[in-house]
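Note that one protein chain is taken out, while the other chains of the complex remain in position.
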Amino acid sequence: MASGVKPRVKVPKTAAAGEAITIKTLISHKMESGQRKDKEGNKIPRSIINRFTVEFNGESVIDATLEPAISTNPYIQFEAIVPEAGEFKFTWYDDDGDVYDQSKKIAIG
Amino acid sequence: MEFSRRDTLALGLGAVALTVLPFQVSAAADDAIASFTGGADMADTGLTLTAPEIAENGNTVPVSVDAPGAVSIMVLATGNPTPDVATFNFGPLAAEQSASTRIRLAGTQDVVAIAKMADGTFARASQAVKVTIGGCGG
Partner (left out) sequence: MNIKAMTAVAVVLLAPTFAYADADDDTMVLNEDISMVTKTAAPAHLSDALDEVMSGWHFRSDETQAMQLDDFDNPGMIFVEKGMETWAKVDGSEGKSCQSCHDDIDSMAGVKATYPKWNEAAGEVRTLQMQMNDCRENQMGAKAWGYDKGAAINMEAALSSVSRGMPVNVATDGPAQSTWEMGKELYYARTGQLELSCANCHEDSYGLMIRADHLSQGQINGFPTYRLKNAKLNGVHSRFKGCVRDTRAETYKPGSKEFVALEMYVASRGNGLSVEGPSVRN
């Protein structure tokens, strides 16, 4: 596993049924581009988060393909509809095969 | 306003540099656009791309895209060694077809976004971003 990877998400605790909410996400990750060289002049191999998906109660909100041009500690913000109470599931896919996920429940109120 | 000969020369060279500096849209960027759109025409409206006119550092440049009714939006940095940045595919629970992120730009260049609409049409937006070089590098 790439070291020091930690996903963070910011989701309101409650929303009105059908309300649009802003979700912010950030995962601590180097996003090594594959373009850099080390001190000896050898290319540092690419190692990035290449995909990020968000589902709510199993239905898709966003599915993003990420490339090495995304900055260190990838930050993604978007808008989601909350049709009912339930759970957001956030998943980040690493080049090295690791998958990081996080869930957040939201209540109607 | 008065300029010494030296000032004039320096400013003149600056103007030349500024007109040359923006990277050309690369063949790779054209290819990426062609494979996304299949060569279809792109409308100039329907997609908003927000990026700073001047980025203080090319390592972390905030960009946002917003295209009501899009199914996906591709973002390209046309002057990067590889132009691909990200593609956002919106599901049924996306409240808006919009997203914000932070990207790397190798230098002053055009950032381009292409939206694919639900009806199969495409829209394009672009924004020139000047990437400044630091003061001291320290």
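Observations on the structure shown:
Which chain is which? They are A and B, in the order written, and residues in each are numbered from 1.
Note that a contact is a pair of C-beta atoms (placed from the backbone, for glycine too) under 8 Å apart; a residue touches a chain by one contact, two chains touch by 3 or more.
All of these numbers come straight from a predicted model, not from anything done at the bench.
Although one chain is not displayed, its contacts with chain B can still be listed: residues 1, 3, 8, 11-12, 14-16, 18, 52, 54-57, 59-62, 132-138. Summarising the interface, chain A meets the missing chain with residues 4, 6, 8, 10, 24, 26, 28, 71-73, 75.
Just so we're on the same page, only the chains that are shown with their structure count from here on.
Centres computed as Cα averages put chain A at a distance of 22 Å from chain B. Only residues 59-61, 77, 80-96, 98-105 of chain B touch chain A when the two sit together in their complex. Residues 20-21, 33, 35, 55-56, 59-72, 74-81, 83 of chain A are the ones touching chain B in the complex.
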